[in-house]
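Sharing a structure, written as structure tokens. Questions coming.
All protein chains but one are shown in place.
Let's look at chain A:
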Amino acid sequence: MALSRQEDEPSPRLLFRRMLTMISPAVFVRKMKGADGEALLRGLMPLLVALPLVLFVLYPMVHILGRSFQTPEGAGFGNYISVMGTSRFLGLVYNSFAVTLMTTGITLILAYVYAYAIQRTRIPFKNAFRLFALIPVFAPSLVQAQGLVLLLGRNGLINRTFGTDFSIYGYWGIVIASVLYVFPYAFLIFSASLAMADNRLYESSRILGAGSVRTFLKVTLPSTRFAVMASGFVVFTLVMTDFGNPMVIGGDYSVLATEVYNQVIGQANFEMGAVIGMVLLLPVALAVALEKWLTGGRNMEISDRAQPLRIQPHLPRDLAFGSLVLPMASVIIAVVGVVIFASFTHLWPYRMEFSLRHYNFDVQNGIAPLWNSIYIGLMAAGIGVIAAGLGAWVTERCRTFMDGPLYFLCIAPAAIPGMVLGLGYVLAFNHPSSPLAMLYGSLLLLAVCNVYHYHAQGFLIASTSMKQIAGTYDEASAALGGSFIRTLRKITLPLMWPTLVGVAVFFFMRSMVTLSAVIFLITPSTQVAAVSVLMLEDRGAVNQAAAFSVCIMAVVVGVLLVARLLLNAFGYRHISLIR
């Protein structure tokens, strides 16, 4: 970026180039040659991963942390004392855990069953079912909750049709909406993990006379243990820090994340918001520690002699799983489908005749924010693949003294509620003295914010897959004299390639639909699509909000199709794009 800015001033540019030459690892390495160079490179790689994380995650968080200790009487624990001293706060903590644990439990079971059906059975229409599982990722989470209200609200489709009178608002509303919201993330991780299996283990198990249940308990479950931990951790943190769903469907059931929203938006109380944000970090940090401890002695199942799994025909098994997957997919489709349907009605739920009038958006800037979101999504996909892929590779393969702290840095963003991160960005980057002040107000900062908001999930997708590629490959390559970079290029990248494409798609999709962090970073010239949905929703233009969401979903699905066709054209037909 500096290069393009200094084009018309030759001397600083030359100076800058010379500086680059001096710091370029390639030049260093060429000078030092051989094993020394490689050792140095090994040392530099962790820095390359750590530096952006420090800048775009820790630095804004330090600003927020500082704010949490800032009181009218100077620095101190005043804010913490006044937040934690209330019985209401204990209630919020209880509510947050009640929702999060229930959601995590339900999601893990459902997503495991669903992923197992896709990867380990012979049910028909697998590609369609896989796509259905991912539908919630295509839409802003607000729309998930809206769909549930349209279906199950007091005046929703079900109550109107059957004359019943139940209410979805409250604990179970949040849990159902949250399960729908996080289901795809757990599914993606399970699916990636279950896709990798060594047929020899299953052969041995069969020959030794183990039944299917025993095989599952002794072979399948242990080999996906890490995926269970990883998705449990992802789901826990996503639900713990989500405010969109509880806000729309929670009624008066408040959780910690909505309290942050209340404090910051309603009362412009950054200090209190920062305190609760810090409190949210605690359970999440514990979850991280627990996950790390539990997966400490994991073993690799995919070795260099592995054979791809052959799934035997087994009709009762396929029927059983089919009858489990079908209703799950139906619920997912129904919730999004009712929103799409509502976007084409004249006035839901009173006049159901077909109308396109809601696609004539009278929101500020009209459809332009959709284009901004597309630019941001593409940038985030590019930056995200480099950041998450490099992070996973360095923490899994480089074995430096920095592994522990680096791993924590890579997954720490999951603990940060989007809103807190967004506020941190404003506080950190919109300051004339900040070296990165010029980023503020650009689409690039929005893209960077999205990357680091979802860094942990992208990182975990990459690292789950990396863990399952046995280290023996690396050792073999090293023994044969292959350099560290050559191993990366010839072995790790070809094996990782499908996962990385999945990671890119993941970042693009999240950028299209995310709301909580970017709402503080948008400027008049950098509106994004999801914020337009919120504005329409807030104004009461529910049908228009639905219509705008349909446009977002159309873009995401369109980009998926384009990526699919491109991959096919280059002969990567066998690679499943969404992982």
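Definition applied: a contact is a pair of C-beta atoms (placed from the backbone, for glycine too) under 8 Å apart; a residue touches a chain by one contact, two chains touch by 3 or more; residues count from 1.
In this text, contacts and distances are computed from a predicted model.
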Choices "Cytochrome c oxidase accessory protein CcoG", "Spore germination protein", "Imidazole glycerol phosphate synthase subunit HisF" or "Iron(III) transport system substrate-binding protein" - which one is the UniProt name of the chain not shown: "Iron(III) transport system substrate-binding protein"
Listed residues A:V182, A:V235, A:A257 or A:L439, member touching the removed chain: A:L439
Of A:V234, A:M247 or A:M496, the residue in touch with the unshown chain: A:M247
Listed residues A:L41, A:I176, A:C449 or A:A546, member touching the removed chain: A:L41
Chain not shown, touching residues in chain A: 1-5, 24-26, 29-30, 41, 86, 88, 149, 153-155, 169, 247, 251-254, 258, 261-262, 264-268, 270, 346-351, 362-364, 375, 379, 382-383, 386, 423, 426-427, 430-432, 437-444, 483, 485-486, 488-489, 519-520, 522-525, 535-536, 538-540, 542
